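Take a look at the following structure, please.
Only a single protein chain was left out; the remaining protein chains are all shown in position.
A, B and C are the chain letters, set down in written order, and residue numbers restart from 1 in every chain.
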Amino acid sequence: MMSQDATGPAIQETSEELQRTVTRMFGRSLHIRTLDTGSCASCEQEIRLLAAPHYDLHRLGFFFTPAPRHADLLMVTGPMVQVFETAARKTYDAIPDPKIVVATGACALGGVYQPDPFTRGGIGSSFPVDVWIPGCPPSPLALLQGLLVAVGRLADKVKDLDFALNGTPT
Amino acid sequence: MTATQPGLADEPRLRDLLSVFGQDGAGDEPVITVSAPVADLSAAVRRIAAHPGARLADVFVATHETDGPVTLRLIWGLDADRRYLVSESLIEGETYPSLSDIVPGAFTEECEIYEQFGIRPANGRPLNRVALPPWAGPDWPRLGRAPTEPPKDVHAPHHVGGHAFEFPFGPVRQVAVESLYYGLVTSGEELVDLYLFTWHKHRGVEWRLRGMTPGDALFYVERTEGLGAVGNSWAFAAAAEAALGLEPPPQAMAARAIALELERLYNHAAATAALCQSTGLVIGQAAAEIALERLLRLNAAVFGHRYLFGVVDIGGARADLDAAALRGDLPAAYGELERAAEALLSTNSFLDRLEATGILAEEAARRLGLVGPVARATGLAADTRADHPAWPYGEFPLAVAVADAGDVLARFRVMLTEAAESVRLIGEIGRTGAGPGLALPPGAGPGQAASSGLGWAESSRGESLAWVALDDTGRITRARLRPAAVRNWRGFDDACRSQNVFTDIPIIEASFWLTVAGTAR
Amino acid sequence: MPLWTLRGLRRGIVTTRYPARPDPSAALLPTPPVFRPDVLTPGLADRLVAVCPSRALARDGDLLVFDVGACTACGRCRAEAPHAAGDSGEFELAATVREHLVKQIPLGGRSA
Partner (left out) sequence: MNPLPVVAGAAAAWGLATLIALTCGSTRAGIRASCAVSGLGGAAALAGGVSALISGNSRVVSAGGSVVVGTLQLQATSLAGVFVALLGLIAVATALYAPRYHEPGHATGLYLGVFNLAVLASLAVLVAGNVVTFLVAWETMALLCYLLILRRPRQREVAAGAFWFLALSEVGFVAIVAAFVILAAKTHTMQLDLIAARAHLVSGDWRVTAYLLALTGFGFKAGLVPLHVWLPEAHPVAPADGSAFLSGLITKLGVYGIALFGFVLLPDGPAWRGILTMGVGAVTAAIGILYALGERDIKRFLAFSTIENIGIIVTAFGAAMTFLAYGQRLLWAFLLLAGLYHVANHGSYKTLMFQEAGVIEHATGTRDMDRLGGLAHRMPRSSVITFLGTLGIAALPPLNGFVSEWLIFQGLFQGFRTGSHLVAILIVLAAGTLGLTGGLAIYAFVRGYGIPFLGMPRTRQAAAASEARQPQAGPALLAVACVALAVGAPVMLAGLARAMRTITGVTLRPVLLPGNLTVIPAHTNFAGFSPTWLTVFLLAVCAVPALIYLAGRPRGASRIEPVWDGGIIAFKPRMQYSAMTFSAPTRVMFDALYRPSVSVLRASDDPAGSSGPVHYESEATPIFERYLYRPVVRAFEWLADVVRPIQSGDVNLYLFYVFAAVLVAYLVAAL
């Protein structure tokens, strides 16, 4: 359950609505296709580790699939190299609706590269992104949390953090 | 403290070589810079190539101003003499004498230079695209001016009439692997040829580093190849330090070394996991991944980052080091890898897939100038930690792991031996008291003269080189990054062509354990 | 192969209980900083903005705009001003709305 705050009701509406859709559509089985748009390969390593014994995302009903036709969720890493955009668009279109796009890592969120002749500086301008996972690279735990947010099994709690300490610094 | 062993300075062979360039004596400096006029460049290259233990480590060009003459730099590793030899030649015209005719491995760099600076080897041979897409026009962002006519593509290898066709694979490949395009050329049964396109990931790092201070640039250098962050940033930092005349404090160098060995450990664990995955050995993969995860957590515990970002800094090491965590967790974490490895080495179904797969001859490795475990698995005992030791490596003699079969199994064994060696080194270096520390730049900032420097480090994939030129305000005018992946990908298709079973290619790729990010930087 | 299965079983369970229970390894992860508005002065804010390599920090009047999404937790700002920036220890940051990751932090510090 989400508490009111400065970010208006419209935005809240979208997030709640997304969560409802996702839970309705995919339940406890959701297939993930990843897409590397120019990452530094450590995001990929962390995603691979999601399937490793320590995290084992299969127990939560997530599965990896190489075929976009079978995928429900697109995990995009990297700053979207411009010459790769065709391939990225093809992959996105190849995934049947309804689909979720998860921007993974600081590059994809526009943290590392700025828009310039080589990269778009984040994937926000290329896809309608549903979930944003910060981190450089986001640890498997962060990725898990992001995926759970995507299927709405965790409240979208980040709104409530304000990243400002009142009182003594930790 | 980047001093080499004393007593090597006036080695006669080396003096003969240098006399060619009108220099007498090498001094103690680990990097020797000579100037080779274009007129007798070919002769010089022949002479150096003939020098025992010499290999062409990198070739690149730096512009002074956009349209003026450019400087062609050849970086030679004189491994037997424990020196790097940098030859500089000023090029006024559009062409320079072909290097790849003498040292075939230089072909890729010739292509790259043509792409980026528009100057080409004098022999009219067609060149391939490396970093830029097919439709890259003259106005595409480049380090220099555009070539007069665009370089030829890697041709469609299948001519109509040939009994072969191209099996396209990628750029979007399996799950959680980097984007890479394979062109597999097959006659229907056997693998005739294989070629790669990596421009999907080219982010123009060298292009964007221009005008930055080394400190800011380091942020991008680390993120050029995340799985080689320490190796590449060490090489870059060393280059900048050479340019700025900084001497990092010993404890910082020790910290770097520990980080570098930790990086080697987790990369080799990851490669082991990838090998298991490509051979379909699920439980083995799980065992290796447990080791990998524990090593990554060890990194986080010791240096505060799973992939050791932010450890290296210009002039030293930033992140502080939790020696207790290191001593406490390393044995257990490595134990996981050790147990998994010995179980794998006693699993025949696994070894059968590795043995005689993806064979690479020593001659090929030498010809193409390969580095790291890939080269060492063919019998080439090249390791900058031993050949060009920076402190603290000089203090602790290193047993260079070598195999001679050149197949996937040989690479795997080399990795395992190196992992054990890394653990030993970490223990010994750890006792020297490693920790953060920064050398204060002597007279840094404006006012100092423009300068340049070469840096190197033995990343988990092999020798990583960097060369930096700074202007008088201490900003980068040209930064050249040469991660090991840049060299080793060019050996990959040779290794694959030695095979004619498609299902072996993932195994070979895992055993090379390269990143596309490293070569498409 | 039975041998491997046996090994796997003998190795036991290492899998995290997250999200049911918090995972101890999370404590090791680098996390974005938290800032103390009461000590943040405009001058300090500008210094922080200058040191941030990923442009996660920006100055907006008397606000320090912190884009958590762009932050790589590199720790440069904490190194720059340890008294003003601490470790949030927060890794569960995924958001369904990009704007939720952008934080406005008032500069409450008295400019010296």
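Quick note on the criterion: a contact is a pair of C-beta atoms (placed from the backbone, for glycine too) under 8 Å apart; a residue touches a chain by one contact, two chains touch by 3 or more.
The shown structure was predicted, so the numbers you read here are calculated from the model rather than taken from an experiment.
Among the chains on display, the ones the left-out chain touches in the entire complex are A, B.
Considering B:Ala131, B:Leu368 or B:Ile507, the position touching the chain not shown turns out to be B:Leu368 (whole complex). Among A:Leu60, A:Leu74 or A:Ala87, the one in contact with the hidden chain is A:Ala87. Contact with the chain that does not appear here is found for just one residue of B:Gly27, B:Pro52, B:Pro168 or B:Gly433, B:Pro168. Where subunit A meets the omitted chain, the residues involved are 67-69, 86-88, 90-91, 93-94, 96-97.
Even with one chain removed from view, subunit B keeps its contact list with that chain: residues 100-101, 104-105, 107, 125-128, 134, 152, 154-173, 179, 181, 185-189, 192-193, 195, 367-368, 490, 493-494.
What we mean here is this: only the chains that are shown with their structure count from here on.
The touch graph of these protein chains is complete, with an edge between every pair of chains. We define each chain's centre as the mean of its Cα atoms; on that basis subunit A and subunit C are separated by 17 Å.
Centres computed as Cα averages put subunit B at a distance of 32 Å from subunit C. Residues of subunit A in contact with two or more other chains: 53-54, 112, 136, 139. In subunit C, the positions touching at least two other chains are 14, 25, 29, 54, 72, 74.
Subunit B makes touch with subunit C in their complex at residues 216, 219, 281, 283-284, 286-287, 290, 297, 300-301, 304-306, 309-310, 318-319, 343, 347, 349. Taken in their complex, subunit B has these residues touching subunit A: 133, 140-141, 171-179, 199-204, 207-208, 219-220, 223-227, 229, 270, 273, 286, 289-290, 292-293, 296, 306-307, 309, 515-518. Contact residues on subunit A toward subunit B in their complex (touch as defined above): 32-49, 52-54, 64-66, 68, 78-79, 81, 83-84, 87, 90-91, 107, 112-113, 116-119, 136-137, 139.
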